[in-house]
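All remarks here apply to the structure that follows.
One protein chain omitted, others in place.
Entry: chain A
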Amino acid sequence: MDFFKRETDITFMAYRRQLAGFTVLLVAAAIAFLMIRGLNLGLDFTGGTLVEVGYPEAVELADVRATLDEGGYEDAVVQTFGTARDILIRLAPDVGQGDSLSNAVLETLRAENPDAELRRVEFVGPQVGEELAEKGGLALIYALGGILLYVAFRFEYRFAIGAVAAVVHDVVVTLGIFAGIGMTFDLTVLAALLAVIGYSLNDTIVVFDRIRENFLRIRKGTSESITNRSINQMLPRTLVTSFTTLLVLLALVFLGGELIRGFAVALIIGVLVGTYSSIYVASSAALALGVSKEDLIPPPKEGEDADEEQP
């Protein structure tokens, strides 16, 4: 099977100005969502107590809420977790602490329905949440710094800026989408976000690698046409890899269980956003910054063993 019998010839970069407008809009919308709606932060970040309760049969959320209200937990957030038999209850950190609280909550629920089974309890102090957020943010910044240095060293600083711009774009847009659809943002989603960086970067580097190779090999042609040609050459690979990754991620969404769903959804969003950004953010940015043949000279030994070359 081969969907790409011939090399495609799409003039990707011809639309880069229009799409630059779209990208800016996208990022602005994401930031707006983040500022207005904010992220639905999970327990890991807010602190508080989370109690997951399983019932043998489906229960009405309204009933559970009413029971909790009577028991004195007016501000409890009650959600189903996967099925109507699994209920997730979140309590703000100021309601009380850990174990005695979860036992009390369970007792309140058991008074109404003795079959309620405690499946999971998590209590996280607010201080830990802050620390995690700080650490997560720091990790992000250090990761970006490391990437910037590596790409600048292996390619050229304009490519490095393009790569980092693409990464920042992916993170902001993915976060914006999370804020928009109101999905819980917890540590696993943070892990996913960092994986998105890895994935999107992978994509970007692969395209850059071909651009670099073509700059050094093709004598005629503008930067734009060479970039176009490179993206076209890499298109089959980009699509195949995105496709296999998405296959696995969809398996995770549908079969991996509730605890891992946020992770998988974040990655799916990230894969889509990341594929777009490697073309219309990374490559466009490198072009806009005026990357040209001369920037990549001195050239390495002709063609072969490209990994031996030094920038």
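By our rule, a residue touches a chain if its C-beta (ideal position, glycine included) is under 8 Å from a C-beta of that chain, and two chains touch if they have at least 3 such contacts; residues count from 1.
Heads up, the rule we're going with is that contacts and distances are computed from a predicted model.
A chain of the complex is left out here; the name its UniProt entry carries, from "Cytochrome b561 bacterial/Ni-hydrogenase domain-containing protein", "Protein translocase subunit SecD", "Putative NADH dehydrogenase chain H" or "L-serine deaminase", is "Protein translocase subunit SecD".
Touching the missing chain, out of A:Y73, A:F123 or A:F185, is residue A:F123.
In the complete assembly, the contact with the undisplayed chain comes from A:L247, out of A:I10, A:A58, A:A111 or A:L247.
Of the options A:P56, A:G72 or A:G146, the residue whose C-beta touches the omitted chain is A:G146. Although one chain is not displayed, chain A still touches it through residues 1-2, 4, 6-7, 52, 54, 97-100, 102-103, 117-125, 127-128, 132, 135-136, 138-139, 142-143, 146-147, 150-151, 154, 163, 187-188, 190-192, 194-195, 197-199, 201-202, 205-206, 209-210, 213, 233-234, 236-237, 240-241, 243-252, 255-257, 259-260, 263-264, 267, 303-307, 309.
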